[in-house]
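A protein chain is absent from this complex, but the other protein chains hold their places.
Moving on to subunit A:
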Amino acid sequence: MDRDIYLIGLNHKTATVEVREKFALTDCKHLEPGVVPVEGCIKEAMVLSTCNRVEIIVVGEGDGVINHVIQCWADARGQRVDDLEPYVYKHKGLDAVQHLFTVASSLDSLVVGEPQILGQLKTAYHEAVDRNATRVILNRLLHKAFSVAKRVRTETGVASSAVSISYAAVELAKRIFGDMSEYSAMLIGAGEMAELAATHLLNNGIKKIYVANRTFERGQLLAEQFNGEAIAFSDLFTQLEKVDIIISSTGAHEAIIRAKDIRNVLKKRKNRPMFFIDIAVPRDIDPDVNGLDNVYLYDIDDLKEVVEENLAQRQEEAQKARAIVESETQTFSKWLRSLELQPTIVDLVNRSEAIVEEELIKCMKRLDGANGDTEKVLRCAMIAVAKKMNHEPISFLKRRHEEEEAGDRYIDITRRMFNLDNDSVHGLAHGHRRRKN
């Protein structure tokens, strides 16, 4: 059988953003019957398209699959194949499987470990399922990809630390304060990074956000966005008493907050800790603030350092993750091979013989004093029963295997029904299917 899994795609490493834009398939979801229709040599297909990558995964038969897919892809975008081909990577068989697992585990991402890709892959898969474009192999492959991604997340530290400045700041705040819901933050000045940090703080459940901006109106706009409160810039120091986290990013030429100002504030706060995040260049907050007890100050360079350490750590963890992907690819290939008829029949017969032997031992224990003859007779009888039980399923499988489409499906069902792969299946497996019905 020359049916195989193919993966054709491009990503941020093989193509520039212009090329990626030109060949993105994000807008082609409405296309019926899909970018790569399931017909002819294509048996199953799904498309993942994000701003950093396009991955087309198909199960196909014959030699022309790759060219056919690239043709479909170019057609969908109204472009020439020659413009697309140089940027495209083509994986077949286990290489394709491994690539998909790597992508799903976010090891191939621009920022290794970022979690969005898994969600995007899930969405893409569900679209393909809705379009009825997946069968046994892609279903199994994608579910496996999701579980590999989960394993990588829980067993390695690939996604465990912050790799953006604003997120690193929030992580630090959590290290100082713990549960955010009792604390408030203040933005001094507005800027993209400050807004991002504020968003992260809100997502972590911070109680309230105050905004102090030189132009009050601009501050008000920003405050509205975060459901917060704008305060006059001149009131800054009286308001500092109320807030625990201060994110400063003004365009001031020299420090606007110094230790001597904060000393009074601390007294009024009864020394409750304060965390200053200074992302302005030049800095807004005098470094001597960090010398005060219960006050922590991080400037942009400190945060950058944290991010770099975290990134280096992620790279290390990525090595571990690759080993997981490797071994899971092997597991999947074993299953793929078992989809053929003969191994399944052998497994089925072996399974029933194993059960016979197990039960025989129990029987002999109960039949105290029985001799070898009894054992022989018992074994014969039990094997005969097992054979008769297996006969119908096996001949059913043989009949179905001759029909084209159904063969894989029934073999897969048989394997699952008798649990020939010794999978552990938890109660909520395929929950999304159940909901739909």
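Here is the rule we use: contacts are C-beta pairs under 8 Å (C-beta built on N, C-alpha and C of every residue); 3 or more make two chains touch, one makes a residue touch a chain; residues count from 1.
Everything that follows uses one rule, which is that contacts and distances are computed from a predicted model.
Colleague: Among "Cytochrome c assembly protein", "3-isopropylmalate dehydratase small subunit", "NADH-quinone oxidoreductase subunit A" or "Iron complex transport system permease protein", go ahead and choose the protein name stored in UniProt for the chain not displayed.
Modeller: "Cytochrome c assembly protein"
Colleague: Touching the hidden chain in the complete assembly: which of A:T26, A:N271 or A:N419 does that?
Modeller: If we include the chain that is not displayed, A:N271 is the one touching it.
Colleague: Quick one: which of A:Y167, A:Y296, A:F332 or A:Y410 touches the chain that's been left out?
Modeller: From the options A:Y167, A:Y296, A:F332 or A:Y410, the contact with the absent chain belongs to A:Y296.
Colleague: In the whole complex, not just what's shown, which of A:K174, A:R218 or A:R351 touches the removed chain?
Modeller: A:K174
Colleague: Touching the hidden chain in the complete assembly: which of A:E21, A:E224, A:E305 or A:E326 does that?
Modeller: From the options A:E21, A:E224, A:E305 or A:E326, the contact with the absent chain belongs to A:E305.
Colleague: For subunit A, enumerate the residues touching the unshown chain of the complex.
Modeller: With respect to the unshown chain, the touching residues of subunit A are 160-161, 172, 174-179, 267, 269-273, 290, 293-294, 296, 298, 302, 305-306, 309.
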